[in-house]
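Working notes for the structure below.
One protein chain is absent from this view; the other protein chains keep their places.
Labels run A, B, C, D, E, F, G, H and I following the written order; every chain starts at residue 1.
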Amino acid sequence: MLYMVRMEVNLPPDLDPTVRERLVAAEREYSQGLQRSGRIAAIWRVSGQFANYCLFDVADNEELHECVSGLPMFPYISTTVEALSRHPNALGATGS
Amino acid sequence: MLYMVRMEVNLPPDLDPTVRERLVAAEREYSQGLQRSGRIAAIWRVSGQFANYCLFDVADNEELHECVSGLPMFPYISTTVEALSRHPNALGATGS
Amino acid sequence: MLYMVRMEVNLPPDLDPTVRERLVAAEREYSQGLQRSGRIAAIWRVSGQFANYCLFDVADNEELHECVSGLPMFPYISTTVEALSRHPNALGATGS
Amino acid sequence: MLYMVRMEVNLPPDLDPTVRERLVAAEREYSQGLQRSGRIAAIWRVSGQFANYCLFDVADNEELHECVSGLPMFPYISTTVEALSRHPNALGATGS
Amino acid sequence: MLYMVRMEVNLPPDLDPTVRERLVAAEREYSQGLQRSGRIAAIWRVSGQFANYCLFDVADNEELHECVSGLPMFPYISTTVEALSRHPNALGATGS
Amino acid sequence: MLYMVRMEVNLPPDLDPTVRERLVAAEREYSQGLQRSGRIAAIWRVSGQFANYCLFDVADNEELHECVSGLPMFPYISTTVEALSRHPNALGATGS
Amino acid sequence: MLYMVRMEVNLPPDLDPTVRERLVAAEREYSQGLQRSGRIAAIWRVSGQFANYCLFDVADNEELHECVSGLPMFPYISTTVEALSRHPNALGATGS
Amino acid sequence: MLYMVRMEVNLPPDLDPTVRERLVAAEREYSQGLQRSGRIAAIWRVSGQFANYCLFDVADNEELHECVSGLPMFPYISTTVEALSRHPNALGATGS
Amino acid sequence: MLYMVRMEVNLPPDLDPTVRERLVAAEREYSQGLQRSGRIAAIWRVSGQFANYCLFDVADNEELHECVSGLPMFPYISTTVEALSRHPNALGATGS
Partner (left out) sequence: MLYMVRMEVNLPPDLDPTVRERLVAAEREYSQGLQRSGRIAAIWRVSGQFANYCLFDVADNEELHECVSGLPMFPYISTTVEALSRHPNALGATGS
C-alpha cells in the first residue's frame, strides 16, 4: 500500500557537529535500507527547504509507522501523512 | 524536472449531471494523454477525499503551468505546487 | 486496518426538503450497511456540530476510499483522514 | 460519556535518556490503569507521527480533565478535545 | 455540566426578509426557552461581529448536541465547542 | 464591561519546581483577589488542556489590560480577547 | 474607549449595480455620521484590498457593537476587533 | 505615508532582569523619539496581550523599515505590516 | 517605491463566456498599460495556479491602491501586499 509522507526536518542550528554528522549518516543508511527493500518507493527533496516527500510502499499502517518512527531523525521531523489509493484515471500500473 | 502537485477538486454538488460526465471524461482523456507522454509520471488518489497527488515530469516551469492549467477541471481545482530535486539519500535513479 | 475519519457535513440550508430527506435516508442506509459489514467499526456525532468521527476497519487504502467516496453525502462532506496503528500502551485487543 | 482526544507528544530530542525512559514507563502504567478501569475506551497511534487518538469514557467533564491532566507526559502534550454524542445512524450500542 | 460554545452566524445577505424575520423570531423564542430552563446559563454578543458566546449548562454531551442542533439558525451557524471543568483557582460556586 | 479571555498556559516542563510552585501560588492568590473584587466574574478550566476561559467584568479596556498583564503567569500565557456586549435574546440580567 | 477594527468587505461581483450604488452611498453617509460624532476617530483603506482599519472611540462595548453592526454593509463584512488601551510608551495624549 | 504595524513582543520569561530593564528603557526612549519626530503617529497597547498597534507616518518604505528594524526589541518582535491609503469615506484630513 | 503583490484570481467557473472574455481582454489592456508606464515593473504567473506575483513600482501607497483596485478583475481577486525596501546585500541598483 502507498502513502505520501511529507517530512520537515528541524535540526537545531547549534547541534553538535559530530552528533549531526552521525545523525545524517545514520539517516542515510536507514533510508537506503528502506529503499533497497522497496518500502520507500521514492524520495524527493523539496527544492529550497530542508524537507522531502517520501512515497512509502508497505504492507499496512503498522509497517508505515515502524518505518517512519524508526528514522534516526524522527525526533526532529514533523510529518503529514496521506493514505493513497489508485486514481481512476491512472494508466496501467502507473498509480500502484 | 519533477514537481509534486496536490489537487483538491471542488465540483459543485448541483452541477448538471451531463456537464459533470463530460468534464470527468475530458479530464480522464487529458490526464491519460499526459501520462502517455510521460509528463504525468504518476497520479494517486488521496484516500477518503476528492483529491490527488500528481507527480509531473516536465521540461520546465512553463510546461508545468501549461499542463496543469490545461486540465478540463482546472477552474474547479485548487493546487499546491512544490518543485522537487534529487534527495541526497536517494538510490540510483529512484528519485529522478 | 483502522482509519480515523473526521467528517464535516455542509448541506446548503436552502436544499430542497425532499432532496434532503432522500439524502439523509440514503446516508443512513449506506452507513448502517457499512456498520453491519464491520467496515465502519464505530461512528460518533461531534456534539454541537454537523460533524462526526468515523472509525473505519477496512482491508486497505483502496477499500477506505471506496467506502468514504460512496457516501451519498460525499459531495457535501469535507474529511480529514488519519491512518491508525497499534498504540504501544494499548491493552489486549483494545487498540485493534 | 465519550470524548475524542487527539494528543501530540513533543518530547525534546535532547531529553535525558533516563528521564525519558521513566516518563515512558510512567505513561504506560498510567494509561493502562485508565484502560483497565474503562476510562480510556480505546487508544490508537497515528501512523507516522508521535501522536494518538484516545477515546475517553468518563463520568463528566471533570473526570476527563483529571484523566488527561494526570498523564505523566501532559506537560509535553498538546491536545484537541471533542465531546461526542450518539450518531443518529449508529447501530445498536456501536456508538456508545 | 458546562460547555463554552462560540457561534458565528452566516445568514446570506440576500435571504428573503420574511424568512429572515421568522428565523430571528424563532431563534429568540428557542434561545429564551433554553435560558428559562437553565440549559443556557448565559449568552453574550461578541462586539462587532454576528457571533456569540453561549455558556451551556446541560446534563451531558447528548443534551448539549440536542440544544445546539435544535437552534433554528443551526444550518447557518458554525461552532467551536469546549467542555469546561472547575478551575482550581475558582472561588466558591463561581466556576460551576 | 464584559470580556471573554481565553488563556493558554505554557509553563516549560523543566521549570524549577520551586519556581513553579511559587508561580502557581501567586497566580491563585492574584486570581482570587480579582474574583473577590468582582473583576473576574467567572473562570473555567478547559477540560483536557492547560487553558481556561476567564470572564472579566471591569471598568474599561485599561482595567482589563491591568488585570490580565498583572497575572503572575502572564509571561507564559497567550491570550485571545473578545469584547462582549448584551445579546438581544438574553433574558433579564442574564447576559450582563 | 478605543478599539481597532479591521474590516474586509466581500460584495458579490454580480451584485445589482443599483443595489451596490445605494449600499456604497448609505455606507458613506453612515460612516461620515460616525466620524462627525467622533465615534469613528479615524479610518484608513488597506492599500491593494477592499478592506480598512477603523479606529473606534466609543463609550463602551455596547456602543461599539451598535456602531459596527449598524454599518449598511455589515452583512458583507468580516471583522477582527481588538480592544485598545494606553501604551506605556505613548507620549501625552497621543495614545488616547 | 501611513502604515499600520501590529507587533507582538516575545521576551523570554527567563530573560535576565537587568537586560530586560535596559531593553524596556531603550525601547521607551527609541519609541518616544519616533513619536516626537512624528514618525510614529500613534501607538496603542492591545488589551490583554504584550502586543501593540503602531501607526507609522514616514517618508517611504525605506524609512518604515529603518524605524521598525531599529527598535531595540526588534529581535523579539514579530510584525504584520499593512500599507494604508486614504479611505474614500474619510472626512477632511481625518484619514491622513 | 516597490511593493510585492500576490494575487489569486477566483473567476466563477460558470461565468458567462462573453463576460469572461471581455474581462480577460480588459485585464490585459489595463495590465499592459501599467507595465508601459512602469507602474507594474514585472509580473509572473505562479506555475500551476490562477495566481500571479506583481511587482509594483509606484509613487506611494495611494497610487498602489489606485492601480490594484482599478484592475478589471479586482472583485474576483484576493491579494497579499508587502511593502519592499532595499536589501542590504543587494548589488548596485538590482534591488531598486
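One rule holds for everything that comes next: a residue touches a chain if its C-beta (ideal position, glycine included) is under 8 Å from a C-beta of that chain, and two chains touch if they have at least 3 such contacts.
Not measured: the values here are computed from a predicted model.
Colleague: With touch defined as in the header, list the contact partners of the absent chain among those displayed.
Modeller: Looking at the entire complex, the absent chain's contacts are A, B, H, I.
Colleague: If the missing chain were put back, which residues of chain B would it touch?
Modeller: 1-3, 60-62, 64-65, 81-86
Colleague: Applying the definition given at the start, please give the residues of chain H touching the unseen chain.
Modeller: Residues 3, 5, 61-62, 64-65, 68-69, 74-76, 79, 81 of chain H touch the chain that is not shown.
Colleague: Residue-wise, where is chain I in contact with the chain that is not depicted?
Modeller: These residues touch the chain not displayed: 2, 4, 27-28, 31-32, 35-36, 41-48, 52-53, 82-91, 94-95.
Keep this in mind: only the chains that are shown with their structure count from here on.
Colleague: Under the document's definition of touching, what chains do chain E and chain H have as common neighbours?
Modeller: Chains in contact with chain E as well as chain H: F, G.
Colleague: Could you name all chains that are in contact with chain C and with chain I at the same time?
Modeller: B
Colleague: Can you give the rotation angle that fits chain B onto its twin chain H by Cα atoms, in degrees and rounded to the nearest 5?
Modeller: 180
Colleague: Could you put a whole-Å number on the gap between the CA centroids of chain B and chain D?
Modeller: 38
Colleague: How far is the middle of chain A from the middle of chain B, if each middle is the mean of its Cα atoms, in Å?
Modeller: The separation of the two C-alpha centroids amounts to 21 Å.
Colleague: On chain E, where are the residues touching two or more other chains?
Modeller: Residues 2-3, 45-48, 61-62, 64-65, 81-86 of chain E touch two or more partner chains.
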